[in-house]
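For this depiction, one protein chain was excluded, whereas all remaining protein chains were kept in their positions.
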Amino acid sequence: MRQDIIEIRWHGRGGQGAITAAKIVANAAFKAGYKGVVMAPTFGTERRGAPVFTSLKISREKIYDLSPIATPDMVVVLDHTLLEEVDVTSGLKEGGEIILNTPKPIDAYDFGNHKLAVADVTACATEAGLAPGIVNTGIIGAFEKATGLVGRELLGEAIRKEFAAMKPEENAQAASLSFDRTVIGGA
Amino acid sequence: MSKEEFCNMISISEPGPGDGGNTGSWRVLRPVLDTTKCIPAKTGKPSCFNCWLYCPDGVVTKTIPPTIDYTYCKGCGICAEECPSGAITMVDEASFTKEEK
Amino acid sequence: MHVIESGNVAAATGVKLARTQVIAAYPITPQTPLTEKLSEFVEGGELPAEYIPVESEHSAMAVCIASSTAGARSFTATSANGLLYMNEQLHWAAGSRLPIVMCVANRGVGAPWTVWNDHQDTISQRDLGWIQLYCADHQQIHDTVIKAFKLAETVSIPVMVCYDGYLLSHTYMPFEQPDQEQVDAFLPPFAPEHFLNPEAPRNFNTVTLPDVRPDIHGNTAPGYMEIRKALHSDLRGAIGEIEKIDGEFGEIFGRGGEPFVEPYRCDDADYVAFCMGSLSYQIRDVVDAMREEGTKIGVMGLKVYRPFPDVAVRDALAKCKGVIVLEKALSYGNQGALFADVKSALFSAETRPFVHNYIVGLGGREIKTEHLYDALTESINNEAAIGDEPQWVGLKM
């Protein structure tokens, strides 16, 4: 109903950190002046390894509708293997954007009318010094490159704060590397 | 308007004797102590006091001689039963006059 | 300080800032992250409280009843069947006038099993003698927890702080978290007149007779009925106290001002949607859309359900043409409990609006904004056709 809300859906697997990624973006977005920030994980039981999604809504005004995202403006996919299990484009608005972690080149995919941005976040994260499979900070870099919604500085700050006790610089570096290596395609 | 005082009315009891009334009135048989048989009374020395120890109602004193508070004694007869010298007999309450009660 | 956290964490930080002394809790979805956070505060030394990981909700409330009687500020939290498992304890806490604060992350009640949100759990517990407060967002959760301790300790009545499971408990949003000094200025330490104390031994909650009876000083002590009447009177009196505490809170923290109902575009409204919890905020978007189409409609969120602020409700609603009560619970075999309460409050009004009842979101059924729009439109257009019978929103079969 409201047109001012940007709806972002995050796809990951239970335990992969999609909630944390969305939370970091939520924090940075609030700092960037979005007064309305609502992040909601899948309601119910979350099981490790199973596909999960998280909703993030941001707006310049306070958000009152807490219902799950049905028609996202963009979707973030933490793991390209999810494409085989989940229709990540479900409800995605016309011209909506997909940000995908994949080792494959951008022309390996065809999402029709949707925009696509890809980065090998898994490789960037390992290069930054994170354990294999930690992709939830790297994907934030790709997200920012593709959307420009929040700002690199604020996101880096939010990552360092969230991971203050656990490799803050490496996590921030993973996002930075992913930002630089994200390839954006046309619709 | 805000209420000035919220009366904290709850069930909160203060210790006092005789919650059950003068429970001596429950008695059918009255324990009567024969000081000529009672060991502490006879010897004048603290000893025995089984009547005091076993009384469920705490109405017997640990004194020489022991005394029984008939206001509250329910007349169970444990003291008579546990007295090693047979100094306490249970006597029909009806045989006592009003004054004695 | 602004933080972005879940509703459960908003509650937990409120409990921490209130310098709670004893916490007892048993895990149940969706309340669990709240008590996980509290155990983290306690184990990490941020909150010098006793945390008792009890073996059941029944025992959680037993711990709180005993620790509160012993003079410690006490807290627990639960949901759904956990709340219902406490039932006799909840009556006990109210009857012994203990200022316990409990958060309930609202969840539907089994059977069949559901972990998702509705209000059936707390609505079914409305007649305990507890104060029930409902929150619409994280700021309200956080503030209400802090206010709840002051309210409970002022009126000697336990307080339930209710918020929607998942929708609020697990959703992250920003809220302002005050400084400890501000909270300390607002909430003094718990200092009950009577507590378990060998220096002044008292026996609490003893068997009480039907009739009055003299105490050991020769004064007349109340019977059961007088004690129960006092609970009711003080609950009614708490309505004034809620307003007063809201004012005091506002002076220190700069928030509040609508202690009973929170209106949105109601000033000139012909029609008012009336409900509790986060739903009242969701409906704001619908109201905006309907206003653009020319319908003079507003929405009002009820924040205090027990004691029922009947005067405030009557004053707020009597002058409009229609009231649409939307509820996430039902008094099965009759109507929505809130619906019945609203009608009862309006009965003595000179002119009465029509009142309709819509049941929404049971067991987490998604409440789509379009469905709310349709329901409100239908209600306004069919005043006569819709009677007292609850209307169901979002049914698929």
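Per-chain residue numbering starts at 1, and chain names A, B and C are given in the order in which the chains are listed.
Assume contacts are C-beta pairs under 8 Å (C-beta built on N, C-alpha and C of every residue); 3 or more make two chains touch, one makes a residue touch a chain.
As a convention for this text, contacts and distances are computed from a predicted model.
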item: Undisplayed chain, where the name is taken from the UniProt record, one of "Dihydroxyacetone kinase-like protein", "Membrane bound protein complex subunit mbxG", "Pyruvate ferredoxin oxidoreductase subunit beta" or "Molybdopterin synthase sulfur carrier subunit"; value: "Pyruvate ferredoxin oxidoreductase subunit beta"
item: Chains on display which the left-out chain touches in the complete complex; value: B, C
item: Sole residue of C:43, C:88 or C:184 that reaches the chain not shown, by the stated touch rule; value: C:88
item: Residues of chain B (touch criterion as defined above) contacting the omitted chain; value: 11-23, 26-27, 46-50, 52-59, 61-62, 69, 71-72, 74-78, 80-82, 90
item: Residues belonging to chain C that touch the chain removed from view; value: 21-22, 24, 49-50, 52-56, 58-72, 74, 88-89, 92, 196-198, 200-209, 213-216, 221
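As a convention for this text, only the chains that are shown with their structure count from here on.
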item: Overall pattern in which the protein chains touch one another (line/ring/star/complete/other); value: line
item: Distance from the mean Cα position of chain C to that of chain B, given in whole angstrom; value: 53
item: Chain A and chain C, separation of their C-alpha mean positions in angstrom; value: 36
item: Chain A and chain B: spacing of chain centres that average the CA atoms, whole Å; value: 81
item: Chain B-touching residues of chain C, taken from the complex the two chains share; value: 95-97, 154-156, 193-194, 201-208, 215-216, 222, 226-227, 230-231, 233-234, 237-238, 240-241, 243-244
item: For the chain A and chain C complex, residues of the former touching the latter; value: 1-2, 23, 26-27, 30, 35, 37-41, 43-45, 63-68
item: Interface residues, chain B side, partner chain C - complex; value: 1-3, 6-16
